[in-house]
Structures are given as structure tokens and as C-alpha cells.
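In this view, the complex is presented without one of its protein chains, the others remaining in place.
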Amino acid sequence: MKKLLTGAAFGALMAAGAAQACSPDFSGVTLSAASQTGPYIASALTAAAEGWKAKTCGTVNVVEFPWSELYPKIVTTLVAGDAAFDVITFAPAWSPDFTPYLTEMPADLRQGALWEDIAPVYRDRLMVWDGKVLSQTIDGDVHTYSYRTDLFENPAEQAAFKAKYGYDLGAPQTWSQYLDIAEFFQRPDQGLWGTAEAFRRGGQQFWFFFSHAAAYASHPDHPGSFFFDPDTMDAQVNNPGWVRGLEDYIRASKLAPPNALQFSFGETIAAHAGGQVAQSIGWGDIGVVVADPKQSKVAGTLGSAILPGSTEVWNYKTGAWDTFDEPVFSPFMAFGGWQAAVPQSSLNQQAAWDFVTFLSSPEVSGKAAITGGSGVNPYRASHFENAQLWSAIFSEPEAKGYLASQRDSIEAKNVVLDMRLPGYFSYTEVLEIELSKALSGDVTPQQALDTVAAEWNKLTDEFGRDAQKAAYRAAMGLPN
Amino acid sequence: MSEIDATDTIRGRDPMKYVFIGPAFAVVLLIAIFPLIYSLGISLLSYRLAPPTPVRFVGLDNYAALLQQERFWQVARTTALIGFIAVALQYVIGFALALALKAKVPGEHLFRVGFLIPMLVAPVAVALIARMMFNPTMGPLNQFLSLFGLVNLPLLTQTNYALGAIIAVEVWQWTPFVVLMMLAGLQTLPDDVYEAAALENASAWRQFWDITFPMLAPISAAVVFIRLIESFKIMDTVFVMTGGGPGISTETLTLFAYQEGFKKFNLGYTSALSFLFLIVVLVIGSVYLAVLKPYLDKQK
Partner (left out) sequence: MTRRGRYWALFFCLVWAAFTLFPIYWVLITSFKTPPAVNGGPTYLPFIDFAPTLDAWSDLFSGRRGQFFNTFYSSTLVTLFASVAATAIGAMAAYALVRFPFRVKLGAGLLFFAIAFGGYQTLTQGFGFGRFDAALRAFPSALVAAILVNRLRLPGPVLGNADILFWFVSQRMFPPIVTAFALFLIYTEIGRAGFKLVDTFWGLSLAYIAFSLPIVIWLMRDFFAALPVEVEEAAMVDAVPQWRIFLDIVAPMAAPGLAATFMITLAFVWNEFLFALFLTNARWQTLPILVAGQNSQRGDEWWAVSAAALVAIIPMMLLAAVLGRMMRSGLALGAIK
């Protein structure tokens, strides 16, 4: 199927390109693009490379590195000033460490219909650093909630649930409902467990934790105050909102399959696709895998929704909980979505930016978004509008639910951005260590988070409080 | 006695000796010396790549900070624990297997090839395979253990179990090294000594302790030494199986260095750590050699 689509795309582009061969003309130019080992992202790059070659007569060589080594590889190359890569693809959380070495996107690429088509949260916030557009989003990332429609729409289950908990079974509006549902479906003797999330140190666990905490600690009236106090740069991670989030996260780990503490995101997908759990949270890949009969035992039962919210949010300014009538949804843009950028050491900057634009154009990226294994999730308005594209892999109700959950999350009023700070790994390392201790019960949630907060404040001082504050405000889209 | 002490012999003055040792010496010096000097220099600085901070000279502060950090000592203890237990097991089992192979068990050639395989698998692959096997719902080990009534052991999530799992994987992977070396050693043993012992009706056990073991003592010492040094650098297995967790209870020295050096790019600190690590291993190595020296000299 993928080959058919790529072939079709190729053919279409060939036809279009035949009209004006090599425009703009980059014949003889060979670009090197660094990425993680395929198929995710790398296959999207390779597919785009074929199209680009037809259009401009330039070649792109995709160089792949293991995911956990991509960051050190890019840093060492940039720092040594090696001209090995013309395009680098990376996680937005790493951009503060790269920004001194990147080139700015050419001005003519930053306007027009194609530019406006990119969802605002990416276009105006994630791709921007210090007022400059230094990278291009080539993938969208947000955490959503997935559930088993066959279980949720079963009348017997619905009746039993309503009898036990007093409200209707459906996509949870708050995290406590989420936990109720997990408890309800925790049936180990039947091979069914409540939920699946990532809990393993080094297995993307902290993003899942952030998703829980966002609902309680990201106040709609105080944007940008989720991780740190934007005025003093004090760590917020040990306030009662965060603690509540951690307590929920720990409880979820007990309503999951037996080795859940070893789950990385991959195992989460596997658990849901293997029919072991009633619900899960995570990135859009869950939906794509679960709906695919070749990879899933429960194809056709995909229900998607925005992440649960909370009716109570902690207000750090007043030091008290604020109650709302309707749940406040704070979908978390976990990871943020892969970015592509052009290093200053590249010898082919113009060609590189042309390739990046081509890669993220609506046609090419749209095709990638529906190709399983490309790793590309929607980020352009046009991605969401073309439902027909999606029916290739989803059944119609699945597709509608999936797209709606993705779009609602990105466009939510209180959408929460992931943390982006210089020295990112130093901050997340201590978080991961304390999280794993809290999960195994060695320390209480409050103790774990207090340790993290103390360490974060120490790191902030070590790196320079003012510099970190400016960086944090820039990352959160606050004026300086 | 095969090592000559006096330089004032024909061999001592033979310039050929430089030709023999020259290439190796040159290559090692050229490639290995720069990283050492560079790291030593860096270890005296506060040098962070991410976030890019200005470089400052701090003298021995990095070393002092490390020695005062509880994490360093715990990590050193964990590494030593894993190393010593794993190597001890590797040596005993490996030697026994080499003896069995030498004694011409049926199917010896097949066993020989089969036994070698784990050592030939990339450590990265071994770690991934181990994680696959230890997975409670998707791997076979949990099923196997439940046959004995041990259901759902927290093999990778609780410290002591995790350490056992890591040691088991190390033994799986590196016993072949011992087998290979000891077998090669066994093959160079002269037959006449054994024939003489057989004539005297010496039991197999006596033959082993009085002839085989002492004659192989130098090779044994060398093999154990190399295994010890290499096992101090264990990283892939731990990284992939437990990530160093829970907390940092299974973290090893190289993993610690990796986190500091390649994730946080705190290079000054990492270099200091590397040198402390080197000192630790040097100390252990020297003690090991010193303890064994009188015993080995007896064999010569």
C-alpha cells in the first residue's frame, strides 16, 4: 500500500516536474540528513528525498543513528563544526542546546498560504526561539487518550459501570474518572487490565507523568507557569497540583498489566494492540497501530479522545485550589513533534532549506501522515481536513474520532507545551530517577517531587538563573 | 623460566626487539595518548557543552565533588559487586566446560562451536535480547519460572532481582571467553605428565588439582584479569535492561559516565570520573596481580 502511494506520489511529481525540470536547479548537490534509525521519520525523509530529486535533481542521503544516540551525535558534530550534516532532525526539547549553531529560516519561506497552514501552536511557538524561526516542524505530537469501543459500548458493561460509579461509561472527562474506569476493567484473571502507560526510566516515562500533572498544575489564567514560576524561575514541580498528578500516575501503574513498571511507549502500544488493556494514553501512533489488522488484535475498536482534564486546578499565585464547573482540559504536547533544521556548518544551506520546505509541504507531509511507519503525525490544518486520506487505514468512525482528538488537543485553549530548556537532560535525569523511586514505593510522591524541585533549582542557578528564565519564557511564548 | 632478567645478553642487545615491539607501541601511543592527555586537561576544567557555558579552570574541584557524591560510591560498589560475582561464575563454569570438552565428550565439536556463540553476539544485541526474554508478558522466562511456582517475579524492577538478572546475562555472554582461553591452554599441555600420573594410578581429581590447575595458573590469572577489567565497563546490558533503576540502584560506573558525558555533556565532570574510574581499576588490578604473583612465580 505504501509502495502504491509512494509510487503515485512519485509519478505525480514526475509529471509535474517534467513541465519544468530541476526547479530550482540543485543538480550535483548531495545533502546529508541526520535522523533516527527508520522507519519512523527516516522513511518520511527517504520518501520525500525521492520526490525532491525528481523536482530539483539534487540528492539527499539519509544517515540514521539509534534514537538514544542521536542527541550526542548531533551535539558533538555541531560543536566540532563538522560539516557532516546539511539537515538535522531532532526533538524540540533539544533545540535550546542547538540554537547557537543553527541557521534561520529564509524570510521568503515564512509567509504565504503554506506558512499559514501550519497549526499556530507549532508555527508561532515551537518553531521559534528567541524571536527567530530556527526549525521547521515536520511532525505533530500530542498526547491523546484511546479506548476500546467494544468494551465501552457494550450494554452490559455500561449498566454495571453506571451501577457501581453512578455516571455513564464513556471517554473520561477527568482523571479520577479515568482511574475509575481502569479500576472497573482491572480483571487479571480474564487477561484484561485497566490501562497502559509508560513507566520505565529511559522509556519516555516522564512525558506520561507530565500529561497527568498538566490537568492539575497548568492554570488557564496563568499561562506558562506549568514547570517553573515565570517570574522567579523557581521550580513548580512540587506544588500540590503536581503531587496530585504523581499520585494519579502511580495509581495508574497499579491498574496496568503486571510488568507495567517496565513499559516504555512501545510496550504501551503493544499492550493496547494486543488486547490486554481497556484504555491507554500516548502519542498518535497508538491509534494507527491499533486500527491496523496486521498489527493489532483489536482492529476496528479504536476510540479516541482528548486527554482527561480536571475540575480542580492549583493556583500557584494564591496557593489554593481553584474549582471550575466544567472540567478544564490541558492536553499536553508531549515531545512536541520532530523538527528539521539546517546547521551553520552546512555547505549547502539554500538547498537544505528547500528540501525542508518540500518535506513539510502539505502534499508530501499529508501522504506521510497517513503512511503507517512514517512516524509523522498531523500538524497542518490541511491534514485534518482531508478525511478521505485517513480512510485508507481507519474505518470511518475510527478516523473521525482520531482526527477530532488530535485536532481538539492541538487547538485547545489551555494546550500545554513541553519543556524546552538549555541543559534539558540534566533536568530530566533527576526527574526520571525520582519518578522510578516513587513508582516502586521507595519514597512518597511529595518527597520525590521535593527532591526534584530542589535539584532543578540548583541546576537553574548553576546554569545561570537569568539566562534560564529568559529561555523558559521564550519557550513558553511569554514576552521577556 | 621464560622471562630473562639480564639485559646484558645477546638478546638484550639485539636491535630486532624494537622492530618486534615497535609497531604495537607506536599505534597504541599515537591513538591512545591524545585522549588521555586531553581528558586529563578537561578534568581540571568546568566544561559543559549543553548548555554552552564559559570554560573555567577549577583545578581538583571536579574530583572533590565526585568523591563526596554518594552516587559515585554507590555506583562503584554496584559495579564491583556485579563484576566480581559475574567473573567468578564465568571462571568456574568456563573452566569446567573446557575440561569437559577436552575430555572428549560425545558431540564435542558441536558443543565447542555452540558454546562460543554468546560471546560473538554484540553486547547491544545481547541486552535487547535479554530484555525480550525477561519481559513478563511477552517473554519466555516468566512462563518457565512459573512452572516452578515462581510467578511474576519482579526480575527487572526490584534491585536484588535486577542485579541477579544482569549477572546472569553477563555469565551467559562471557563464559565462552573463558572456555575458549582455557581450552587453548589445555591443548598446549604436554601429554607425558598425564601418562606418568596415570601410571601411578592417580585419580582424576588429583590429576586436576596437582597437574592441570597449577600448570594453567598463568593463563587462568590472565583470563580472570581481562574479564575483570572488561566487566567494569559493563553498560549496554544495564542501560537496556533496567536503565540503571530503580532509582540508581543498578547503575554502573560506565553508565553513570555515559549519562554525565553524553546526555548532560558535563565533560569536565565526566573526565574526572573517568580518571577516578581508571584509578579504581588500576588499584584492583595491581592488588590482584600482587596477590597472585607469589603463586604464579612458584609455577615458573
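The chains carry the letters A and B, assigned in the order they are written, with residues numbered from 1 in each.
We take it that a contact is a pair of C-beta atoms (placed from the backbone, for glycine too) under 8 Å apart; a residue touches a chain by one contact, two chains touch by 3 or more.
Keep in mind that what you see is a predicted model, and the values were worked out from it rather than measured.
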Which is it among B:64, B:81, B:117 or B:150 that touches the chain not included here? B:117
Contact set of chain B toward the excluded chain (per top definition): 2-7, 9-12, 14, 16-17, 19-21, 23-25, 27-42, 93, 96-97, 99-101, 103-107, 109, 111-125, 128-133, 137-140, 142-143, 172, 176-177, 180-181, 183-185, 187-188, 190-192, 204, 218-219, 222-223, 225-226, 229-230, 232-233, 236, 240, 253-254, 257-258, 261-262, 267, 270-271, 273-274, 277-278, 281-282, 285, 289
Mind pulling the chain A residues that touch the left-out chain? 32, 36-40, 42-43, 61, 63-69, 73, 76-77, 80-82, 84-85, 203-204, 264-271, 273-275, 283, 285, 289, 294-297, 373, 375
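What we mean here is this: only the chains that are shown with their structure count from here on.
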When centres are defined as mean Cα positions, the distance from chain A to chain B in whole Å is 40
Please name which positions on chain A make contact with chain B in the complex. 69, 71-72, 75, 79, 96-97, 100, 200-203, 257-259, 261-262, 267, 270-271, 276, 422-426, 429, 432-434, 436-437, 439-440, 442, 463-464, 467
Which of the residues in chain B come into contact with chain A in the complex? 48-53, 135-138, 152, 154, 156-158, 239, 242-248, 259, 262-266
